[in-house]
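For this depiction, one protein chain was excluded, whereas all remaining protein chains were kept in their positions.
Here the chain labels run A and B in written order, and each chain numbers its own residues starting at 1.
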Amino acid sequence: MHNPHPGLPEIDYIKPATLEEASRFLASHAGEARPFMGGTDCIVRIRDGVWKTKYLVDVKGLDGTDGIRFEAGKGLTIGAAVPMNKVAAHPDVQKHYPVLVEACHWVASYQLRSRATIVGNICNASPAGDTIGACMLLGGVLRVFGPDGMRDEPLNGFFKGPGKTNLKPGDIATALFLPLPPAGSVGRYIKLGRNRLGDLAIVGVTALGYPDASAASGFRFGIALASVAPVPLRASKAEEILAGKAIDEGVIAEAAQAAMDACTPIDDTRGSARYRKLMVRNLTRSALVDIWTKIRK
Amino acid sequence: MSFHRITLTINHTLYQVDIPGHLTLLQMLREKVGLTGTKNGCASGECGACTVLLNGDAVNSCMVLAAECDGADVVTIEGLAQDGEMDSLQKFIIEEGGVQCGFCTPGILMSARALLNRNPHPTEFEIREAISGNLCRCTGYNRIVAAISKAAQYEHPAA
Partner (left out) sequence: MAVVEKQKTNNPVGKSVPRNDVLEKVTGTAIYTDDIQFGPGLLHCRVVRSPYPHALIKKIDVSKALKLPGVKGVVTGDDFDEYIGLYLKDRHLFARGKVRFVGEPVAAVAATTEEIAEAAVELVEVEYEELEPVLDPEFGAQPGAPLIHPDLGSYERPNFIFPVAGTNISNHFKIRKGDTEAAWPQCAAIVEHTFRVPHVQHVPIEPHVAVAKMEENGQMTLWASTQSPFAQRALLAKTLHIPESDFRVIAPTIGGGFGCKAGVTMESIPCAVAMKFKGHPIKLRLTREEEFYTNFVRQGLVIHLKVGCDKDGNLLAFENRMYWDGGAYTEYGVNVTRAGGYSSTGPYDIPNVKTDSMCVYTNHPVGGAYRGFGMAELHTGVDQVMDMLAEKIGMDPVEFHKRNCVQGGDVLATGMVIHDVGIKECIDKVAQALDWGVKEPPSSPNKLRGKGIALAWKAPAMPPNAGSSALVKMNADGTVTVSVGGQEIGQGTFTAMAQIAAETLGVPYESVKVSGPIDTRYSPYEWQTVASRLTWSMGNAVRNAALDAKKKVLDMVAEAWNEDPKDLDIKDGYVISYKTEESISIKDIVVYGLPKPNDQGWIGGPVVGAGSFMPTYVTGLDAETGQGDRAVVHYTTGAEGVEIEVDKETGRITILRAACSFDVGKAINPALVKQQMEGGFVQGLSSALFEGMQLVGGVTRNPSFVDYRIATAADVPPEIDTFIVEHAQDDGPFGARGIGEHPLVPSIAAVAAALHDATGLRITNPPFSAEKVYLALLDAGLVE
């Protein structure tokens, strides 16, 4: 029975001065302490009693977590503490990473996105995370400060299960790096909720197409699926089909079918596994048709 | 349980408050500061009744820890009218009939204020999106949307 607290139970708020201090505290309170960004997952889950957290360690404002930096020719660094609305409103993001803007837009509500961060979305590792697919397809890499210093965590391979990632106690993601997508890329994020806005995804399909001479059609496609597997899922079989053939309606349908076959959804309050699979097929097809129409222009 | 002393501006007045770490901004406003215009409809970021402006932008105050707000600038529904003059959104929501029980109203007005501050000429759908995180069970929304649209036109008449 779902019986959350009226407010938060008596937890403590910790505001360390440096990454080192934060990391040390987190490492020495494994299981009891968590990094805290926008808090939109932390507060809900602690109130729910699902997380028995005792300390929320506010890592906003620590070294490298603030600001958005675009470096021409290289890519984009989004500080872990930057809320989604700020990311989506940034001119360089809008220009070079429109699919990320589209994905942010579908998260919850405006006021929630004033707090929620993309890095929080990633670290929370919910299969339903709306922005994760775009970050994966864009080749995102997390910059992580841990007990052993800084390291990079590429998103492909980062997710281990619902809420489980490569991060260890003491690890703090400080920023997300997104390399510059090839010129001429086109992306789409299609989210299906029960009502028009504000639901979690029944299914979310991110697709990104970009010019690539090595692909049969001259374009390569990435597809990521939300809410249809224990982790955010790359539809690699579908991607291979699209890379290996000249694109037409039939090939798109074939790829969409492959995406459907790749997913292993469950029944939950939002939708059944059967419906989810069918929607992966339909929405993947839609996204691809859309991209294919635009990318050739 | 440790306490934090924070200093912040609420509705243009400076406050110093001692709060425990688990208190949300919503709880602090209502229970420590006595500003009860901001409402609690779910305590989990879903209904928008607790919406306030934090450093100029709309947030769910139930999703913010008070301890984070040291140095912050907060505006609540009680601070929306200025110098005794109601905000145009307040006037138009009355005129359009967008208030019934009124429980969603403070949050909706704060969301709408943030919208018009960042986008003086929103389209109808942009208005609907901007308040989609504010649930209202009474009005059916259309009169609220009309009120926001009229307030926008009033504040920035199309050239």
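Quick note on the criterion: a contact is a pair of C-beta atoms (placed from the backbone, for glycine too) under 8 Å apart; a residue touches a chain by one contact, two chains touch by 3 or more.
Just so we're clear, the structure is a prediction, and the values are computed from it rather than from any experiment.
Touched by the hidden chain within the whole complex are the displayed chains A, B. Checked against the hidden chain, the listed residues A:K95, A:K160, A:R274 or A:R296 yield one contact partner: A:R274.
Interface with the hidden chain, as seen from chain B, comprises residues 22, 30, 34-44, 46-47, 49, 76-78, 80-81, 86, 88, 90-95, 97, 99-106, 109, 124-125, 127-129, 131-145, 154. Although one chain is hidden here, its contacts on chain A can still be listed: residues 1-10, 192-200, 202, 269-272, 274-275, 278-279, 282-283, 286.
In the analysis below, only the chains that are shown with their structure count from here on.
Distance between chain centres (mean CA atoms), chain A to chain B: 28 Å.
Partner chain B is touched in their complex by these residues of chain A: 4, 6-13, 15, 38-40, 43-44, 47, 56, 58, 60, 85, 108-112, 114-115, 196-198. Residues 1-2, 4, 20-24, 27, 43-46, 48, 51, 54, 57-60, 62-65, 67-68, 111, 114-115, 129-130, 132-134 of chain B touch chain A in their complex.
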